[in-house]
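Could you have a look at this structure, given as C-alpha cells, before my questions?
One protein chain is absent from this view; the other protein chains keep their places.
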Amino acid sequence: MKNGEVNHLRRMGSAWAVIAVVADLVYWFAVGPHVPPGRLTEAAKNNQMDFNILMLVALPVLLGVWVYLAYSLRVWSAKRGGPEPVGGPAAASNRRTQVLWISITSVAVLAAAAFGTVALIVDHGSGGGEGPNPVWMPTGAAKAETAALAGKATWAPGTNAVLPVQVIAQQWKFTYRYPTFGGFESPDLILPANTSVAFNVTSLDVIHSFWAYQLSIKADANQGVNNVAFTETKGPGQFVVRCSELCGIWHGSMYNYGKVVSQGAFMQWAQQTEMANAANTKLLPPFAYTYAPDANGAAGGLYPDGTVTPYNSSLTYGAKQPAS
Amino acid sequence: MTMRGRVASVLGLFVVAVALVVWAVSTLLTPGTPGGVTDFTKTQAMGQSVDITVQTDGAIGYGPHPSWVSYLVKNPTTGQWVHDTTWQLPANTTIHMTVLQYDSGSPLRNQEWGQVQGVSNAQLNGKSYSLFNSYTGSGVGHTFTVPELGISVPLVGTSGNICASGPCHLGSPHNTITFTFKTPKQAGEYHWQCFVPCGLSSLYGNGYGMSTQNYMGGFLDVVA
Amino acid sequence: MTDTYNKPGVMSTTPEEVEFELRAHIGSIWTGGRLFIGMYTFMVASLAFAYFYLRSSNYSMEWRPNHVTAPTQYGWAIYACVAVMSLLAIFGQSRLRKGQVADWLVAGWTAVGIGLLALFLQLWEFVALPFYPGSSGYASTFIGFGVMNAVTLFATTYWVETTVARAHALKREFGADAILAKTSEARSFRANVAAMTYFQGFAFLVGTLFLLMFYVL
Partner (left out) sequence: MTISAERPTDVVATPPSTSGAVRRGGWFSQHLGTALIAAILGYLFGHWLGNHIAGNYTPVVNSGVNDLANFFGLLFGVVGWLLGIGALNYPLAKIAGRSGTEKTPDVEGFSKYFRYSTDHKTVGLQYVIGVCLFLFTGGLLAMAIRTELLNPTTHIFAPSTYIEIVSEHGTIMMMMATSIVVGPLGNYLIPLMIGSRRMAFPRIEAFSFWIFTAGYMVIFSALPYGGFPTGWTGYAPLQNQAGPGMISYLFGFAVIGLGMMAAGFNIAVTIINYRAPGMTWGRVPIFVWSILATAALLTLATPVLFSAGLFGILDRVDQTAFYVAEHGGSSYLWENLFWFFGHPEVYIMALPAFGIVAEILPVFCRKPLFAQKVGAAGMIGVALLSFFVWQHHIFQSGINPDMRPLFMLTTELISIPTGFIFLVGMGTLYKAKIRYELPMLFSLALFFNFLIGGLTGVFLSDVPVNVTVHGGFFVLSHFHYTIMGGLLFAFMAGLYYWLPKMTGLMLNKKIGLWQFWLMFVFFNLTFFPMFIIGLLGQPRRVYTYAKNLQGLNDFSSISAFILGISFLIFAWNLAYSWFIKPEKAPANPWDSLGLEWQTATPVPVHNFDRIPVIMTDPYHYGEPGATALADLSGVSSSTGNPA
C-alpha cells in the first residue's frame, strides 16, 4: 500500500470488525439460546451448541464478504469516477493475498471438521443414526441392547439404566416397542426424564426417517437394518416425531407426538400398557432388532414364491401365488 | 421470411409449446379431491349422531383400475355406493360406522393393528371384540385407522367364495363390523388409511390401491 | 463501443489450417477413445460395486443361497469369444501396421462373426438360467451383468463392423492401398482402428474380472 492512498482494506477491516463483533454478540445472547432443537435432551443441547458455534464463525465470514462487496460496489463504481483501474500482472495475481486466503479458509475448514468430529464422538453420535453396530455409545448401552434381545433387559426409576426403545416404521406410521416391559408395542412414544435412551430404528417396508425433533434424533429406517441412535433426556416435555424421508403418499401425515415424563410416571404408564396389551403382545413376534416381512405383502403376486424352474416358454413367469 | 419473422415464429412456437405444457400439467394435476367428497353433515340434525356405511372390496370392479382393492361408501342421501374416501363429518359428533368386509384376509405384517383402539362398542358380526389374532381364521383383510385420532379397527377377513368385484351385495359372504367414535372438536382434515398391505402385486403390498387416494385411504374432513 | 459489425469473410482454408484441423481430429479420436474407456469404467464399476456391496452385506442371507451359479459353459464360451475378439484386434492391428491389410480385414470379419456369436450366447443364456431374476442378490446382479455385457458386445461388434466396412469403402473409393496412404481419410481411419483396439483390450480385462466374479468365485 503506497503512502497517500486511502487504505481501503483498513477501512473495510475496521467496519467489519465492529459489525462482526456486534453480530456475534447479538446472535450469541439473543438468538442462540432459542435455536432449535432446544434443550429437551443432551443431544439437543449439544447440537444447539454446535449450531451456535458454527454460526459464530459463519456470521463474520458472511459479513466480511458483504462488507467487502458493499464497500467496493459503492466506492469503485464507474459512476463515481475515480482513477482508471491498473491492469497488468500485479493486478492479475498477488501471491500474498492468495496464500493468505487459502491458508485462512483451510484453517477454518479443518477446524470445523475437527470440531464436528469431536462433537460427534463425545456426544455418542449426536443423536444421529449410527447403524447396527454403533461405535460411540453411552456407558451401559451395549449391555442394555444385548439384554433386550434376550428378553432380560430391565429398567426402573433411579437405576441409571439405558432404556432401549424400538421404533418400527411402516407405511405410514411409527409404532414403538419397549423390550424392557415384555416387548409390548404401542402407537405412543413416552419416555422417562433424565434417562439415556437407545432408539433402535427399523422399517417394515420402504425407507423412512425417524425424526424426533425436540429430542434431536434422526435415524433412517431401512427394512432389515437396525439403525441405533442415542440421547439422554432432560426434564419433562413434549416433542413431535415426523418422518423426514419421503415414503409415499401419506408421508406428510406420518407424524405423532411424544412425551418425556417423570421416571415414576413413565414406569406407571409402561406397566399399565404392558398389562393392557398383554394379549396382543403374545401374538407379536419375539422382540428382535429387525423383522423380515414378506416383500410381496398380504396380497402377494410380485415375486414368485419358492423355487421356480428355468424359463419355459409354455409357463408364465411368476405364475405361482404365495399363500396369503 | 425476414429474420424478425423467423424469430417471431420460433417464439410463437415456443409459446404454443408452453401453453401445451401448461394445459397438460393443469389437466393431469387437477386440484381437489379425486372422486369427490361425500357429505355427512347435511343429513342429520345438529348434534345428532351420524351413520356411515362402507364396504371393502378385494377388487373394485370398475373405474380406471378395476383390479385394485377399494373402500366404497354409501351416499347418505341416495343410498348408492360411491367410490370416494373423503368424508365430510360434523365436529364433536358421535359417528356410528358399519363396515361390510367382503375381502379375504391374511396374517398382519404388524399384529399391533389387530387391536381395536380408540373406538367404543366394536362388534364383529354382532359380537364384541377388542383384539383379533390375525394368525387365526382368515386373518385380517383391512383396517380402518385414523392415526391422528388414535383410532384403529381390524376388519376381519372373509372366508369362502369372496365377491370378485365391487360393489358387492349382501348376498356375498362378508363380515359386518360396527363401532362408534366421536369426531374431534377441532376442524381439519384427518387422514385415515388401511394398514394391511393389500395392494396386490406391488412391493410390500403397499403400492397401487394402497398408494392412491380414493382406494385404501382418504380424509375425514371434519367441519365445525 | 464499436458500432460496426465485423464483416464475415468467405470460408477458405489454408494448408496449415487443414493440417491443424486434421491433427485436432486425430487427437480427438485418441482423446475420445480414452475418455470413452473412462466412462465405460465408471459404468461397469457401478455393477462391480453392486456385486461386492450386496455380497458383503448379504441381506436376509439371500445373497446367494445354495451358491447358485449361472451356467458356466455359457460364461466360458462368451469369455472365450471376447478373448478371441480382442486378440484378433491386437493381432490385426499389428499386421495392419506392417502393411498387411488383408490380414487385418480377415481378423476384423472373424471378430464380427465371433462378436455376433457371443451376443447370441449372452442373450440365449437368459432363457437357460436355473434361477429367477429376483431369487437372490447374485441372481439380480447377474441379470444386470448380462444386460450390460450384451450391450457391450453389441457396441464392440458394431465398432469392429463399421471399421472393417470403412476399410472396404476406402479401397473402393481410393484404390487398393488407400488404407495405408497418408491422406486425411486414411489417417483418420487408422486412428479409429487404434482407439478400437485399445478399447477391446480393455473390454477383455473387464470381461476377465466379471468372469471371475460371476462364474468362478
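Read from first to last, the chains carry the letters A, B and C; within each, the first residue is number 1.
The rule we apply is simple: a contact is a pair of C-beta atoms (placed from the backbone, for glycine too) under 8 Å apart; a residue touches a chain by one contact, two chains touch by 3 or more.
Note that this is a predicted model, so its numbers are computed, not measured.
Taking every chain of the complex into account, the absent chain touches A, B, C.
Touch with the chain that is not drawn comes from one residue among C:Gly75, C:Gly92, C:Gly115 or C:Gly137, which is C:Gly137.
Touching the omitted chain from chain A are residues 8, 35-37, 43, 46-47, 50-51, 54, 58, 61-62, 65-66, 68-69, 72-73, 76-79, 82-88, 91-94, 97-98, 101-102, 105-106, 109-110, 112-113, 115-117, 119-121, 123, 125-132, 134-135, 201, 205-207, 209, 211, 213, 216-220, 222-225, 227, 240, 242-253, 292-295, 299, 301-304, 316-321.
Remark: the residues of chain C touching the chain excluded from display are 1-28, 30-32, 35-36, 38-40, 42-43, 45-47, 49-50, 53-54, 57-60, 62-64, 93, 97, 132-141, 143-144, 147-148, 158, 161-162, 165-170, 182-185, 187-192, 194, 197-198.
On the side of chain B, the interface with the absent chain consists of residues 1, 4, 6-11, 14, 17-18, 21-22, 24-25, 28-34, 65-68, 187-189, 191, 199-204, 206-208, 211-213, 219, using the contact rule stated above.
Heads up, the rule we're going with is that only the chains that are shown with their structure count from here on.
Interchain contacts link the chains end to end along an open line, per the touch definition above. Seen from the C-alpha centroid of chain C, the farthest chain centroid is that of B. Taking the mean of the C-alpha atoms as each chain's centre, chain A and chain B sit 34 Å apart.
For the pair chain B and chain C, the distance between C-alpha centroids works out to 54 Å.
Of all residues in chain B, none touches 2 or more other chains. Listed in rising order, the residues of chain A touching chain C in the complex are 224, 292, 303-304, 308, 310-311, 317-318.
Chain A makes touch with chain B in their complex at residues 168, 170-173, 175, 185-187, 204-206, 248-250, 253, 256, 277, 279-280, 283-285, 293-302, 324.
The part of chain B that touches chain A in the complex is made up of residues 69, 104-107, 109-112, 114-115, 117, 131, 133-135, 139, 145, 147-148, 150, 152, 191, 193, 195-206, 210-213, 217.
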